[in-house]
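Note that one protein chain is taken out, while the other chains of the complex remain in position.
Lettered A, B and C in written order, each chain numbered from 1.
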Amino acid sequence: MNFADILAYTLGAATLAAALGVVLRRDAVVAAMNLVLSFFCLSGIYLILGFPFLAAIQILVYAGAIMVLFLFVIMLLGVSTLARTPVGARSGLGAAIALAVVVEGAVLSVKLASGAAANTAATTETVAGVSELLFKQGLVLPFEITGVVLLAAMVAVVVIGRRDLRVRSVADFAREHAFDPRPLVTSMPPPAAPDGLDAHGLHTNGIIKNNARAAGEHHNSEEIAK
Amino acid sequence: MNDWILPLLVGIPALGALAVALAPAKRDGLFSLALLFCAAEAALAIFTFTKFDGTNPNEQFSFSRPWFALPTGAGEAVPVAFHLGIDGLSLLLVALSGLLAPVILLSAKGHIERREREFLVWSLVMIAGMQGVFLSRDLLLFYFFWEISLIPLYFIIGIWGGPRRVYATVKFFLYTLAGSVVMLIALLYLAYNFGTVAIQELSTKDIPVRAQLGCFLAFALAFAIKVPMVPFHTWLPDAHVEAPTAGSIVLAGVLLKMGTYGFLRLGVGMFPAAAVQCGPWIAGIGAAGIIYGSLLAYGQSDMKKLIACSSVAHMGTIVVGMFALNAAGLRGGILQMINHGLSTGLLFLLVGVLYERRHVREIAEFGGLAQVIPAFAVVLTVATFSSIGLPGLNGFPGEFLCLKGAFDASPLLGAAAAVGTVLGAVYMLSMLRRVAFGPITRGENQKLIDLNGREWASAIILLIPMVWIGLQPSLFIKPTEPAVDLLISQIEKGRRSLALENGASLKIANAGAAETGKSGGRR
Amino acid sequence: MSLLPLIPLFPLVGAAACAILHARTLAARRRDAGAAQNERVVGAIATLAIVASFAVSVAGFFIIQHEPERRVAWIVSNWIPTGGQTIDFGFVLDPLSSVMCLVVSGVGALIHMYATGYMRGDKGYARFFTYLNLFVAAMLILVLADSLPILFIGWEGVGLCSYLLIGFWHENMKYAEAGQKAFVVNRIGDFGFLLAMFGAATWCVDAAGKGSFQFAAINESVLAGHVEPWQVTVIGLLLFVGACGKSAQLPLYVWLPDAMAGPTPVSALIHAATMVTAGVYLVIRMHPIFDASVLASSVVACVGAATALFAATMGLVARDIKKVLAYSTISQLGFLFLGAGCGAYDASFYHLVTHAFFKALLFLGAGAVILAMHHEQDLFKMGGLKRALPLEYRTMFVGAAALAGIPLMSGFFSKDEILGGVLAGRPVFGNEQINLVLYVVGAATALMTAFYTFRLIYLAFEGESRSNEHPHANPASMTIPLAALALLTIAAAALGLPSVFGEFKPLEHWLNPVLELGGESGNAAKAHGLSHSAQWLLLGASAAIAMIGYSLARATYGGGLAKSRARAEAMPGIYKTLVDRWYVDELYHAVFTKTLRLAGVVAGLFDAYVVDGAVNGVAASAKRAAAAARGLADGKLQSYSLWFGAGAVALVAAVLLLI
Partner (left out) sequence: MTFFGAPVYFLAVALFALGIFGFLTRRNAIVVLMSVELMLNAANLTFLAAARGTAHVHEASAYAIFIILVAAAEAAVGLALVLALFRIKQSTDLDVASDLKG
């Protein structure tokens, strides 16, 4: 039980505490902060494990990029103030499954641990080794594919994030993009009543309602009523 | 050799259906076209009856073409042939369904006002299916036609039926289908274990008794539902009440006979040992069915439901007769199938006549019709007395032989079945009295018009054979005798193999037992 | 002898002709209402058909005298092939059936002539004669049949015709119900007959072990002892059940009084002379069976005696003239069965013949009275018709005298023969005393018969008229048959004088070949006949009984209703029960009709809810299962992932546990 073990244990405990915080805290922002804390602890553990490059990546990408994105969204939607019971109706079943995972995980990990070769600590991870692997031989194709995955994700985000997200069918798309004789509206019209319709049956306010003309077609009264 | 007759018997209605479907004619043109085909069918059926050689027990005019082969895992594929053949057992039934074809058309003309083309197509397909069932000598072909004849009636009841037609037709279809699915399993078992689906071959192969029992019970379920035997009969009254008159005639006239014919040809024919073993049980259920059916009929207020329940009782007599498994019972069963077809067909025709005029079927709605429409009352009286088995009409020889067969099998069974004759008289005559006799209770009945030409024609087509069978039963029984004797030899073979089986098991069970080989079947 | 089938054929052809004529009149009536009924033509055809058949029967009667065993047969072989015993459509003319043919066609012809007058003006005239001819044809088939199934054809045929004729005026629901009741009760009897037929065919085997439906074969096999005793008894009892149904004996007699709903000629022909005697004919035809089984014959005797007594009591108080005669018929039939049961077959056959004549006469007379009184049937509303209808009065008096058993009348001799047969006959149930008791019952019945017969005569003809109708004379076509029947009744006495007057018993000798089948046991009565003095004593007793009955009736009803009403008040209880026919109808209605109707309803409910319920239950449960399954897909993402997670965990657990 040298110093490294002690540090590792404390970092482990900290990660667990943070994870608990993520899961149980009612407020989304606090949950996010806990997650960031757990990432930091984890990167510490990676260091101890002998993966310095990865620890850095963990901090940079995970804590830096992804969590920032989370916080950004949380702030954008202002959902943190939602005071509703955190846990869903079926929490009992969820907990049961989690427990089952713990039990099975424990059994598997014991099996995994017992099989592990004696750690000779001969080689430690170096950036050169990793980059050799990623760019020269072995994992080049997977790396490029993850690039494409990221690109796809970006495109998806752009499409999904569009402002006038309408529930659309091919017919709607075609009809909309057919030649439209109406002159372009040069200036923004004054904000009319929240769900008023202009002469051409288009919505005037910013918030997306279901496509009025589409609604007209199948009388989605629940939408219009709200 | 004239093997063109049987394919034509099935072909004519099928071609007729096609012709009617494509013909550009209007309502009357379609009806006359269809009637032409049906008349041809009836003529051919009568021609077959006359040309049939009454002394030859096995199948005649057989027509066989290889159809396809069922691939089996091991060994070569099981050949399935489009094999039609007629013999003593199916002769009378083929003649009956041929005869009923024009009757269905003539009665349909009266009450089918909409979508006539479809109705005609479906009824012609129906007739083809029926003939196919009685003529097929190959198990798979039998199953094919069995299912084919189900679909048209589904539509006939479903589209042109009464208010609760959808419930009735779905119930009828699913009920019968459930039975035939179980039959299919047994059929496949036979195909794969014995390498053939030809009925003739399966009858000669001696299938082990245990396998026989299994297959017999599977087939028996399908046929019991179709007959219908008592626990499975609830679909019949609903189907009849909701069916249009033409549908009721074909349902009562021929469809029910597929069950009893199946029992005879496939049940007793192919699995004699099992038939001997289950015979007493099925006969017992049949006898209970007679009494239960009669009580049911007595309690009905709807004329058509009463006749439907009465056919449950009559079919019970047929089953009792057949499963007495002796010479008289089998002859009676076969003849009674025809008699029931004729008399119940005529009764439903007459109910249809009333329904077309008054659009109501409650017995209470009628009364004293004999004073207003005497001709109708006379035909109704004749039909009623034929249905309760009055000597001189067709009911008597059939019922007499069934009861004699039942009595020979066991006096108790005979007595129980004979009670049916008394109960039959009770509910049929009370129906006749409430409909035809007594004062005229309803104003509308005053203005009823008597049978018109068309209705007279269809009634006479049924009346002639009814009186002829009554006066000269031997003409209709003699041709079936060789086939029945062949079946009796099958039953004896079954009894022997059963005795062998019991004997063997007895020997094994108690090595020293004195009495071995006691016959398991009837005395 | 191809003449034989002609006997039933003539009436069949007659029936067909009348049917066609009826159809034409209907068509004519529909075209222009009121087309003239060709009554004369129809009446002539129908009556001629029966007369022709009578002529052939007479010819047959003389022909068979020269035949070796006085027996002629005609057969169409293999009419119904049953695989075992074949059923041939065969007729046989032997002494028994020839006399029956004569009676049926003779009395039938007279009744047809009478009916042409009685039914004049009825719009169903041709239809009536169609049914009447059909009936005579069926009765002749029944009588001529040489095997049980062919007899059964006639048996059911007459049942059908009695159904049609009782319910002839079907506009009146009461008459239609009476017709249906008659047919159903007959059918109950036929149930027993059917089983007896099958039993006989399978059990009565000949030496070679082959059963048969033929009378001759069955009788032979019973006499030869190939049949176990219990089987003979069962066949006998079942046959008697059939006979009870047809001849209206105790348990199954209820239909006959209601059968009076039919026109009077029908009552005369069917419910007096012919059909109802079919049961006795059957017992006589199959007498070896009843000789062989003491139990069966004793049951026949006792039921006969009981019915005789029971029916006579109801006859005492009946008001409707036809009902009185109906009860008397049931009672006389009881007498016939009593005689047959005790082995006195020739005596009961003799009484059967004489009864046919005088009962038909009485019915026709009653019909004439009813017609004269414009369809008034209540005795209490008649009276003093002696002056208005002299011929009817005289002929009915002759009939009544015969029925009552006034000495020197045919009824006296035949009834006396039966009573003698009972006394000297085979011991019932094995001991003599019962015969004595049966004799006493018979005597009492004879007394009551005499009383109610003359009560009828006095109420109808004597005293002063109690109705404002003035009776009109009846046409000749009705009075001639009355006279003829009266003569026949008187002449019938000559058929079988008691042996004490010298051995002049033509009927008995004539029947010997049929009744002597069993040799000694065949005709027990004659074997150790009564001594001369006993016979004289018997004759005296019967004469005394008749006279007492006559004088009693004369005393009470001579001066109109006064005395009888006083007598009725004296014992109200008994009078009431007798008038209400011992409440048997109500009992039957409650026990049978109600339970059957209840059973029908219960079966209907059971069927609709239990059997159908099970079927619909299967369908409903399938639907419910589907609905439950649909609950899982509630659109919430997390519930899907829950099931997903649960599945994954289970899989891992399975893998871990298994490896």
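Everything below uses one rule, namely that a contact is a pair of C-beta atoms (placed from the backbone, for glycine too) under 8 Å apart; a residue touches a chain by one contact, two chains touch by 3 or more.
Keep in mind the model is a prediction, meaning the values are calculated, not measured.
Shown chains touched by the missing chain in the whole complex: A, C. Taking the complete complex into account, residues 1, 4-5, 8-9, 12, 15-16, 19-20, 22-23, 28, 31-32, 35, 38-39, 42, 45-46, 48-51, 53-54, 57-58, 61-62, 65-66, 69-70, 73-74, 76-77, 79, 82, 84-91, 93-95, 97-99, 101-102, 105-106, 108-110, 112-113, 116-117, 119-126, 129-130, 132-134, 138-139, 142-143, 146, 149-150, 152-154, 156-157, 160-161, 165, 207-208 of subunit A touch the chain not shown. Contacts to the hidden chain, counted on subunit C, fall at residues 630, 633-638, 641-642, 645.
The working rule: only the chains that are shown with their structure count from here on.
Averaged C-alpha coordinates put the centre of subunit A at 102 Å from the centre of subunit C.
As a whole-number value, the distance joining the C-alpha centres of subunit B and subunit C reads 37 Å.
By the touch rule above, subunit A contacts subunit C in their complex via residues 88, 90, 93-94, 97, 100-101, 104, 107-108.
Of all the residues in subunit C, the ones that touch subunit A in their complex are 638-639, 642, 645-646, 649, 652-653, 656. Contact residues on subunit C toward subunit B in their complex (touch as defined above): 26, 78-84, 149, 152-153, 156-157, 160, 163, 167, 170-173, 176-177, 179-180, 183-184, 187-188, 190-191, 194-195, 198-199, 201-202, 596-597, 599-604, 607, 611-612, 615.
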